[in-house]
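Here is the structure we will look at, set down as structure tokens.
The other protein chains are all here in position, but one chain of the complex has been omitted.
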Amino acid sequence: MNEPVFHVGQRVRIADRTPPVHHRVPSYAKGQVGVIERVCGLHGEPEKFIRGDGKPPQRIYRVRIPQPELWTSYEGTEGDKLEIEIFEHWLEAAE
Amino acid sequence: MSEPWGPHDLGGQDGGPIDLAEHDTAYWEWQIDAMVRLALKKGLISDFAELRDGIEQLTPDDYARCTYYERWAKSLAYALVSRGVIDEKRLNEKIAAVKARQDAEGAA
Partner (left out) sequence: MTDHDHDHSRTFQPDHAEPTSDGARIGLALRELLIEAGHYTAGEEQSVIEAMQGASPENGGRIVAKAWNDAEYKERLLANGAEAIKELGYELEPYEFTVMENTADTHNVIVCTLCSCYPRALLGMSPAWYKSSSYRARVVREPRSVLAEFGVELSDDVSVRVHDSTAELRYMVLPQRPAGTDDWSEAQLAKLVTRNSLVGTERDLKIA
């Protein structure tokens, strides 16, 4: 119960969806592929909260995305990264 | 990359130079901050998510025009009126009273 689905180093894709309720995934990260940087704890799921269903605990992961894959004509170097916290139900395994 | 879905979803957008000026937190801002924390503690609202949701419902113009604590104030007002904790008519009367008092102070 509540065991992490993803592990550190695994490639994951962030879902590209826009529920018409409060959610904590910024548009720039939707649909992007990254690597699990660390497995965090269980926290209330923001979307369910706003629907009045309470906030069932969901696993949070930190996902690391190479900056040049995130932005067209990125100004920096190949090694630059963006790291972001994503709830488990927004992630799927990626090739 | 999807389209931004609310006025708060700013990451990656264009923006001007960053204003590095320091800003002393005004007392009314501390009061709003305390009000939100106490509203949470007393169970008048149940989570910061509720406040964030209210802020995200602001129109883009309103969002851009409001400062940080003005957004908090508007969102908390919306939440407490929706929940029936505060009567909207009484709130409007109180806002008018605050304005009248400030106008009188300003004229004095």
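Every chain is named by a letter (A and B) in the order it is written, and numbering of its residues begins at 1.
Convention: contacts are C-beta pairs under 8 Å (C-beta built on N, C-alpha and C of every residue); 3 or more make two chains touch, one makes a residue touch a chain.
Small disclaimer: the values here were computed from a predicted structure and weren't measured.
Across the entire complex, contacts from the unshown chain go to A, B. Per the touch definition above, the residue from A:5, A:21 or A:40 contacting the chain not shown is A:40. One chain is missing from the display, and on subunit B it is touched by residues 8-28, 30-35, 37-39, 42, 44, 52, 55, 64, 66-74, 76-77, 80, 85-86, 90-91, 94-95, 97-99, 101-102, 106.
By the touch criterion stated above, the residues of subunit A touching the omitted chain are 24-26, 28-29, 40-41, 43, 46, 60, 62, 67, 70-71, 74-77, 79-87.
In the analysis below, only the chains that are shown with their structure count from here on.
Contact residues on subunit A toward subunit B in their complex (touch as defined above): 16, 18, 20-22, 26-32, 44, 46, 49-50, 55, 71. Within the complex formed with subunit A, the residues of subunit B that make contact are 1-5, 9, 11-12, 46-47, 49-50, 52-53, 56.
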